[in-house]
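Structure below; questions to follow.
All protein chains but one are shown at their positions in the complex.
Showing subunit A:
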Amino acid sequence: MGKRKVGALEKVDIDLATLQYKIRRDPKSYEDNFLQQWGQYESQREVFLVSPATATHEYTKSFHDLVDLIAHVSDCYREHAQSFPDDLKAILLQHHEVLHPELREKMVGSLVLLKRKDVIDSSRLLTTLFPILVSSPSKSLRALLFQKIVGDLRNSNSKSTNHPLNRTIQTVLFNLVTGDRTSPKAIWAVKLTRELWKRQIWTDAKTVEVMKEACLSDNEKVVAGATRFFLGGDKEREELEDESSDDEAIDLQKMKHQLGINKKSKKKAHAYRKAVGKLHKQERAKSKPHPLNFSAFHLLHDPQGFAEQLFQKHLQNTSRSNRLNLENKLLVLQLVTRLVGLHKLTVVPLYSWFVKYLTPRQESVTSVLASLAQATHNLVPPDCLEPLVQKIANEFVSEAAAAEVAAAGLNAIREICARQPLAMQDTLLQDLVQYRKSKDKGVMMAAKGLLSLYREVAAEMLAKKDRGKDATMGLRSGEVKQRRFGEEEAGGIEGLELLEKWKEEQRKLKRAEKGLPEDGGEKKEEGGGEEVEDDGFNSSDWDVESVDSDDSGGWIAVSHSEDEEEEESKPAPKKRKTKGGKEDEDDSEDEDEDEEDAKLDAEIQRISKLATTTILTPADLQKLQELRMEARLSQTLGGSKNRAQRKLEEALARHAEDGLTAEQIEAPAKLRKTTKEERVAMAKENKPDRNEHKSTQAIRRSKNAAEGKSTSNKEKARQKNFLMTLNKAKQKQKRSLVQTRNVLRGHLDRAKRGGRRGNNG
């Protein structure tokens, strides 16, 4: 029998990789082969399911390969491989604990692959993976699953937010957290939520709701994780954003330069074009408005209820079963107090709870003090706070206490009183202020801080000599008044009067251009009502850019309809009426005061008129911003009239946003930036090791010798044998003048050339 000719394909003993390649190229022709492999897979699965734990290595390996093949090609034969995802799901869910690790990973990977090929949808994948993540004892599997889950959620939210999926998963997480409050499994919900929050995939209220429930869990780890999320989640998010934004700074100039020097190629030109495009994109992204991200605190529903529950469950409750350790307790305390401070909640038992922790011997007491200050706001009844302030003063601030303790106590008191000045009694205050004479710098500064605070907010509580010039004058003129409990400053738009003034000036300028008298126009306008103003408003001043160019057309100027105008003009007359009534009352008083009042009223009237009768256009707002900046600048240049007050305001604003940390309470205790050890270490740095007493020269020499370096010429000359130098020394004495001259000249020459083997011949 002659040799049979075989086709190239028939000759090779085909393996799975080749088959996969062929199937992917031509699925229709290889359907039969696929079916054969499918049969193989089915029978192997059957064998495998008999004893998944004790399957031999070879069997596991071949099953692994088969699963891989089918996962890769199953999108070509959807009708044949219909049951494949379900099979994988069932095997994973039932046997994930006993499966061979590689096989397990392959199955998870295959499921994710099927999702990528759209054989299964995201929610099906995630509902498979998540229960395993929660229940698996294997760390590596959990890490893999976590990564895959986060990745899948990221992908499905990458183009647009996938609301149905997010809702499903959030519900799953919510149920996990609330279903069994004692189980540690909820930690996975916390981890997942935190990760997705960090990556800004989930930014809604429901996410926060999950974390809120996790905070109220019975498991300590879960509570700690969720609390940390509230305290640091937003910062984490910002950090991640910063990292991602400044990773690739393209140096376009350098690229252009290199392009001029190096060989020009299409590839390089393309790279350059791409870089330019990227830069443009970055710039566009920079000018885009910042995406509105509410912090987790602001997305909370019912912060009052949450704070109360947290406080009752983890702080007030002292039953032995679910008591947190101190570290976690402090975390929860921070959270509760942040909530109280930020939302101005009223949790009255919180303040009496603090009493037993306010001793200098309490562990991490500065953190407790910071929390107390955080929990204070202007709506806390002073009665609650007074005993606490008193206790801090008694326990911390005394001559006998250490300086750091006293400083911490004073700082804490200052922080509390900055938020609620009424918590202080004048005798105590006058006592505490005496500490500004202390010898310790920390205490002195803290006491001065307290003093300057009360000069601003309630100067009459201070002793007369302590009030200072501004406060005394203010008190006398009645300008400085102590705010009463619950009193709020009437708000307005900052810098509005500046805008008003500027508009007036502009109008005058315009009129001057037209050649009309400035004042007359004003009067006429005041008499003529609002229509003149409206005209000005309707014209080109609307858009920001249109101040420069008229037809940019970004905004459509909508003309006022009549009734709108009416509505708008209504409040103004009302106000005027009330003001008028007030004036009538004031008639009985002195005349000059009356005049002053009238002036003030007129101004108020005008301001309210601007804010209530016109709509502030974007252009106006921009101008307002500019004017505000200008005013601030001139103020700082002009003098320090209100500097302290501004500082105080700034400090308060900072606290409202960020909360208070223990470091801020301790801060002055760390006035010296370095400790003694650090300073000693710094001095020792770059100094050779001195085991025995040696000269610096000797140390240097030995170091050189150890490095295999030779000595210098000078050193050699010094060490030269005396007898060898003797002859030369004798001859030197006998040299003639000419010889000496030649020697000296030669020396100079050599010096110029750079030595005997000089570099220029």
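What we mean here is this: a residue touches a chain if its C-beta (ideal position, glycine included) is under 8 Å from a C-beta of that chain, and two chains touch if they have at least 3 such contacts; residues count from 1.
As a working rule, contacts and distances are computed from a predicted model.
A chain of this complex does not appear here, and its UniProt-recorded name among "DNA-directed RNA polymerase II subunit RPB3", "Trafficking protein particle complex subunit", "Protein fuzzy homolog isoform X1" or "Pre-rRNA-processing protein" is "Pre-rRNA-processing protein".
In the complete complex, the hidden chain is touched by one of A:39, A:101, A:164 or A:746, namely A:39. Within subunit A, the residues in touch with the undisplayed chain are 6-7, 9-10, 13-16, 19, 22, 25-26, 28-33, 35-40, 42-44, 46-47, 50, 56, 58-59, 62, 705, 708, 721.
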